[in-house]
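Here the complex is missing a single protein chain, while all its other protein chains stay put.
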Amino acid sequence: MSALLRCRDLSRAFGGLLALEGLDLDVEEGGVLGLIGPNGSGKTTFFNVLTGFFPATRGEVLFAGEPITGLSPQVVYRKGVARTFQRSRLCLPLSIFDNLLIGNHKHLDHRLWSNLVDRRALRRQIEQTFAEARELVRIFDPPLADRLLEPASRIPMIDRRRIEVCRALISRPRLLLLDEPSAGMTQEETMRLMDDILQVKSRLGGLTIILIEHEMTVIERVTERCVVLNYGRKIAEGAYAEIARTPSVREAYLGLE
Amino acid sequence: MSIIAQYVMNGAMLGMMYALVAVGFTLFFGVLDVIQFAHGDVLAAGAFAALAVWLGLTRLGVASPALLLALVVVAATVATALLGAAVARFLVLPLKGAPQLNVLLVTLMMGTVLRESIRLFYPGGSQPQLFPALLPTSSVALGEFNLRIDNVILLAAGTVLIAGTSLLVTRTRLGLAIRAVAQDEETARTMGVDFRRIVLLTFALGSALAAFAGVMDGLYYNEIFFGMGLLLGVIGFAAAIIGGLGNLYGAILGGFFFAALQTIGAVALPFASAYKDVFAFGVVIALMALRPKGLIGERTSERV
Partner (left out) sequence: MRKGLLAAAAVLAVSLALREDDFALLLLTRVLIVILACLGLNVQFGYAGVVNFAGATFFGVGGYTAAVLARSTAVPHLFILLIGGAAAALAGTILVVPVLRTRGHYAALVTIAFALLFRTFFEVNDALGGPQGLKLPELRIGPVHFNDAIEIGSFFASFYLKYIVLSLLLAALGFAFVLRLERSFIGVALDCIRLDEIAAASFGVDVARWKIVAFTLGNFLIGLAGALSAFMVGFIAPDNYSFGESLIFVSILLLGGLGNPWGLSLASAVVLLLPEKLQVIAEYRFLLFAAVVILILLFRPAGLLPRPLRRLT
């Protein structure tokens, strides 16, 4: 069995609030897992614990068989986990390309010597990343691929979300964490974004995705399996069609729709 | 024995002044999440306003010390309250949404404008100015220690003011509105609180407290000086941060804590009491390294 990500009893408390409580979760390599649950149910907290922003209060995470519990965000990224944020976190004053360079940080040379003195390798890496960036962005929005040197502040919200996804993808991670990538998009736009992501996934081969999403049609279409959280606990797991029929889920979540 | 009493008394006076200044910082931070760095210089402006009014009144022949004192305090309070509200209205509110540091910078520069204006435009402002003794100067002998009546009065008045402020914030409708704005601006707005008005009132209130600290400083040292606000401002800021920005009682504790540090510095380094500020600021820096959000800690936690 080759679970790429395996969480056991993962828990996180904020003071007395149990934001995540005893979560057990496996994600197969190459799978797409939907993570759903009402507001405040701990979905984002799960990402934050996974990526090392908040230490877990209990439990453990294995990534590709290795424990990554308690590692810093930097190390988790280097191991091949990349994410987007629920609220856009692009560096708006920088160019789109600069933002993508940040996404590709682990493949770039940051030694003082090669950045300040002998800059041949630097130039090569810039050209290479630029070519990769164009190719990647072209999948999502062809005209945008020719505007990489414009400031990120100048493009509309939808394109910013796309660039955030590209920023997470450009380093070719093994696990991609998407936290409501469609916030602020229409349903069609969301579908397109997801199709584009799946296209990149099929190109990369082996990319694994966890998707937090409120739009159930999206979940239904792109995920193979879903986990439902409520008050930090997993209340259901299975294919969307199954869980949509589970009474506790309907009560906790779908009933609120 | 008497020397210790002397140190304690001096520390208490300093602590009271710092606490009054720090409460201002913490109130401003509470409502707007900003540092109003001109606060110390607003204080100095208040002290100079007090001096100017005293000079004017004595020229006019007002001789009653009680009346003089009352008018002087009123003048300083009005001056600082207006200045503080003006800073909020013209510098802080327009920068809402800009990076926090810009507000710090703009008010830092406003402090320079006030400081330099006093130096350049107040007659003789570049030199320290004698401040009149408006309180009884007698003292009570307690063993070898002379307890000065004016100091007791100042401490008592400061205590009353701080207690009054805390009552105002916790018990009145205005205080409720201030706390509502401090909690969450949006909710406060939907509750019908006039956000701008509350901000201006809070800045006026916090600045008025500084006026008293300024007059207190003048009465205690018998002189005031155009640059007096800078150090008092930094110390008040440090005290507010030690106490956890936005926390009223923390600010008061922070003020007395800083005064205690200076006093300890002066006692422990008698051969080099000039180093007492080096010591006090050194401790503040070390504290920030150990507890980056202050001893008591700011109320918010960061979201990812």
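All chains are identified by letter, namely A and B, in their written order; residue positions are counted from 1 within each chain.
By our rule, a residue touches a chain if its C-beta (ideal position, glycine included) is under 8 Å from a C-beta of that chain, and two chains touch if they have at least 3 such contacts.
Computed from a predicted structure; not experimentally measured.
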So one chain is hidden, and I want to know which residue out of B:65, B:94, B:136 or B:164 touches that hidden chain in the complete assembly.
B:94
Please pick, from A:20, A:101 or A:252, the residue that touches the omitted chain in the full complex.
A:101
Out of B:52, B:68, B:104 or B:176, which touches the unshown chain?
B:104
Spell out, residue by residue, where the missing chain touches chain B.
29, 35, 91, 94-95, 98, 100-102, 104-106, 108-110, 112-113, 116-117, 120, 230-231, 234, 237-238, 241, 245, 272, 274-275, 277-278, 281-282, 284-286, 288-289, 292-294, 304
Since one chain has been left out of the picture, which residues of chain A touch it in the full complex?
51, 53, 72-74, 77-78, 82-83, 85, 89-95, 97-98, 101-103, 105-106, 108-110, 112, 115-116, 119, 122, 125-127, 130, 149-151, 167, 171
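By definition in this document, only the chains that are shown with their structure count from here on.
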Whole-Å separation of chain centres (CA-atom averages), chain A against chain B:
48
